[in-house]
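Yeah, one chain of the complex is gone here, protein chain that is, but the others are all in their spots.
A, B and C label the chains in the order they appear, each numbered from 1.
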Amino acid sequence: MDKSKDKLLEMYEKMKKIRLFEDNAIKLFNQGLVRGPMHVYTGEEAVAVGACSNLNDADYITSTHRGHGHCIAKGGKVDKMAAELLGRGTGYCKGKGGSMHIADPEIGILGANGIVAGGMGIAAGAGLSAKMRGTDQAAICFFGDGATNEGAFHEALNMAAIWDLPVVFVCENNLYGLTGPAEEMLSVKDVAARATSYDIPGVVVDGNDVLDVYEAVGEAVKRARQGGGPSLIEAKTYRLKGHFVGDPCVYRDDEEVEMWRKKEPIKRFKKHLIDNEGIDEEIIAEIDKNLEKELKAAVKFAKESPDPEIEVVFEDVFSD
Amino acid sequence: MDKSKDKLLEMYEKMKKIRLFEDNAIKLFNQGLVRGPMHVYTGEEAVAVGACSNLNDADYITSTHRGHGHCIAKGGKVDKMAAELLGRGTGYCKGKGGSMHIADPEIGILGANGIVAGGMGIAAGAGLSAKMRGTDQAAICFFGDGATNEGAFHEALNMAAIWDLPVVFVCENNLYGLTGPAEEMLSVKDVAARATSYDIPGVVVDGNDVLDVYEAVGEAVKRARQGGGPSLIEAKTYRLKGHFVGDPCVYRDDEEVEMWRKKEPIKRFKKHLIDNEGIDEEIIAEIDKNLEKELKAAVKFAKESPDPEIEVVFEDVFSD
Amino acid sequence: MRTITVKDALQEAIIEEMDRDENVFVMGEDIAEHGGIYGVTQGLLEKYGKERIRNTPISESALIGSALGAAITGMRPIAELMYIDFTAVAMDQIVNQAAKMRYMFGGKVDVPLVIRTQGGGGRGSAAQHSQSLEAWFMHVPGLKVVMPSTPYDAKGLLKTAIRDDNPVMFIEQKMAYSFKGEVPEEEYTIPFGKADIKREGTDVTLVANSYLLPRALEAAERMEKEEGISTEVIDPLTLVPFDEETIIKSVSKTGRLVVTHEAVKRGGFGAEIAAKIYESDAFYYLDAPLQRVAGLEVPTPYSAKLENFAMPDTDNIADAIKKACYVK
Partner (left out) sequence: MRTITVKDALQEAIIEEMDRDENVFVMGEDIAEHGGIYGVTQGLLEKYGKERIRNTPISESALIGSALGAAITGMRPIAELMYIDFTAVAMDQIVNQAAKMRYMFGGKVDVPLVIRTQGGGGRGSAAQHSQSLEAWFMHVPGLKVVMPSTPYDAKGLLKTAIRDDNPVMFIEQKMAYSFKGEVPEEEYTIPFGKADIKREGTDVTLVANSYLLPRALEAAERMEKEEGISTEVIDPLTLVPFDEETIIKSVSKTGRLVVTHEAVKRGGFGAEIAAKIYESDAFYYLDAPLQRVAGLEVPTPYSAKLENFAMPDTDNIADAIKKACYVK
């Protein structure tokens, strides 16, 4: 398990990049430049980054409606992402996908997904494919607490388990579905307990502690690559923003949000880097500054990019 | 828990009635009088009878493609069932349903179901309805081991659990789906272990021991009526015939069938009644004789019943 | 008369029917505190409590399945399926169970189940949240299919749906919740299977509903003014049951048919209406080829420019009217 300073700083950088991307995304949304529902990942950065830090470009992820974080963590480019949010022709999907469908199969990002639990079977299939092709690729399947009440969750976990597929199922338990509290909607306290149904490891981790996630998912990825089959990892976390941008959040109170803001993963990791890893605050400041620049450039790129040509509407229905 | 001789004899009678019904059904099928796939319950009688012996007419059941046993156990009439198998106008569904859709909502039989796990949400809904209407009705939901890999299983159990619905989920684990061995297709040894996912009781019973089923389901029904919520009961059993009538059974060997034939539930219960309950063999012989008559009459009724009138095809699409 | 939105009209219908019959209740995702994703049930939790305004887990198959189970055992559920695209995860319970149950059981059950859902484009919700899938349900015997446009129709039809003893797919449109119109204070219902002639005309028959109805009316006005074409605009209100008679009569008079819907053209309800005309006696009065104005045969794209291009609009409808009348 690589815990070199470089690796740790790379993780910090990715988390921060996600945060800044979302800050900008919200701004763009509020400027009326983003359409449709947009779900931001603010506060959950440690999960995507901790998990994906165990993967390389050949590995796969499937993502969700709240997908920006997964995409960045797996190596997605913020300029193409921003352009996609703005529906521009230079975006990841030529402006045809938007926030909920950003994908980059070349680096294993098998797509955000607008259907809750819609990606879980796909992740199993990517794992099946890796296994049949005899590679050591692994797949991480991201999904929320709410998604664990979908039938698709159950079917995919059973299938992955019986075939020992190299898939790590990472549940982001952020306490709510859209507005439905996990407490009311889930018949178990810990999603991880559902691993029992598939006779696979079920592990709870602190989803706001990137190293905790990194390690647990690392174990699971290793197991997966070695033919040991799937795992279910539940990362307890919280979304600091509403379900979608503009959510009045009538279903939760401010104290709860405040309480979680204190456990916010980026500051926490920064503190750890400085306090325990002997990393210079200035190095971090430098990273932050570069990221600010990168994001600024990405937004500029997006804004200056043209809308797709009308002909694009007819393309890509079929491959020929 | 009623274990009077009358009750026990009633249970014996029902089990035997199921057996005889299926024997006749197979005969009718082989005479070319039954169409489509027909799945018989031979060897699993103790499950339906043990379970339904805890219900009264106001309670509900949902059933499966292998539904004859559940129907008889809940009080269904063999003449109307036989007529339905033959597609006659006097059948339970006027000949429009056939084996896989026999229903008698008046006595709580909410239908056999051609879709694996198709009845599970319906059972939850019947429980919800009972709860909302403030009655103490309970619902038993029957399904197979194969069905527990369907998403609908998972969704229904979670829903029933969070709302404490009065539903008892009874899994007939007969070791196979259609041809898929539970051993290979299920990621757990015991279906009952899946109860953990819903934080509800999960119990394994000997599905070939009618009293074992009766007691475990009885507990669960009591709990359900009292607002204690759902349970998952796994009855280990075996179908002595093929999946459907005509199944070449290439996926299992004769020894296995022979082994289970020895554990066959009706002989076993009969022995228990005579050996331990002091019931006279002649009383049982009398029951058998009467059942033979009843079944003969049912088959006669079915065969002599006319096909439905053509106009019937247009009826019942909508209620008006 | 007072003017209210479709959203409020739908809510009034629900309130009136819940007050009228204690067995009516609402279940769905995020319908309680949040009031539903488009706000139709806002405030109802406070009024009726969480038993009758019942939030469900994200389990659409169990949502419809349990609503169905409740419907056949004495209750009258209104199940809200957040987006019509999500019918895809509940299709078995809608199509194989709810729609067929009465028939399969030989008439032994009533199924008083309303499935409220919404579809269509216009908000950049992209391919998995913008579909128009009414044609799927129209093709399934045992389902009634309702698609209102105006607040008046939305309210009257929803009340009828709730009182109906059969499964009803009640399909709203996300952009149409804010449509405004007159709705009387007095109670009323609107029968299923009776089309509404929204505008009389003599030269061409235009069938339109839901989000496109106002666009159709606008196109009709414009063509009257600009080209002197008199367009009869008919809203079927319900696709099942379908009022063939009114449309056949109209086309027999005008000889020209334009149909518009948001759903992609291939296999949309426009095809069925066209076939009904082509096989009816109206055939003998036809003066021009059919014009269909429908969604492009592509998944809904996200970008405003592309989505707008992919959706029918007033201009497209006006063009079709002209084409149907051989006006260049």
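Note that contacts are C-beta pairs under 8 Å (C-beta built on N, C-alpha and C of every residue); 3 or more make two chains touch, one makes a residue touch a chain.
Everything quoted here is computed from the prediction, not taken from an experiment.
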{"item": "Candidate in contact with the missing chain, chosen from C:48, C:103, C:177 or C:211", "value": "C:103"}
{"item": "Omitted-chain contact residue, chosen from A:115, A:192 or A:302", "value": "A:115"}
{"item": "Of A:92, A:143, A:251 or A:301, the one touching the omitted chain in the full complex", "value": "A:92"}
{"item": "Which of A:124, A:147, A:171 or A:220 contacts the chain that the document leaves out", "value": "A:124"}
{"item": "Of C:136, C:170 or C:192, the residue in touch with the unshown chain", "value": "C:136"}
{"item": "Missing-partner contacts on chain B, residue numbers", "value": "34-37, 84, 87-88, 93, 95-98, 100-101, 113-118, 146-147, 149-152, 177-180, 184-186, 250-251, 307-308, 310, 312-314, 317"}
{"item": "Interface with the unshown chain - residue positions in chain C", "value": "61, 85-89, 91-92, 94-96, 99-100, 103-104, 126-128, 133, 135-136, 138-139, 141-142, 240, 242, 263-264, 266-272, 274-275, 277-281, 283-284, 286, 288-292, 297-299, 301"}
{"item": "Missing-chain contacts mapped onto chain A", "value": "60, 62, 91-97, 101, 103-106, 110-111, 113-115, 118, 120-130, 132-133, 139, 151-152, 155-156, 158-159, 162, 315-320"}
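The working rule: only the chains that are shown with their structure count from here on.
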{"item": "Most remote chain, CA-based centroid, reference being chain C", "value": "B"}
{"item": "Central chain (by mean CA position)", "value": "C"}
{"item": "Chain B-chain C separation of Cα centroids, rounded to whole Å", "value": "40"}
{"item": "Whole-Å gap between the CA centroids of chain A and chain B", "value": "45"}
{"item": "Distance from the mean Cα position of chain C to that of chain A, given in whole angstrom", "value": "36"}
{"item": "Multi-chain contact sites of chain C, meaning residues that touch two or more partners", "value": "56-57, 59, 61"}
{"item": "Junction residues of chain B - those touching two or more other chains", "value": "151-152, 155, 158, 162"}
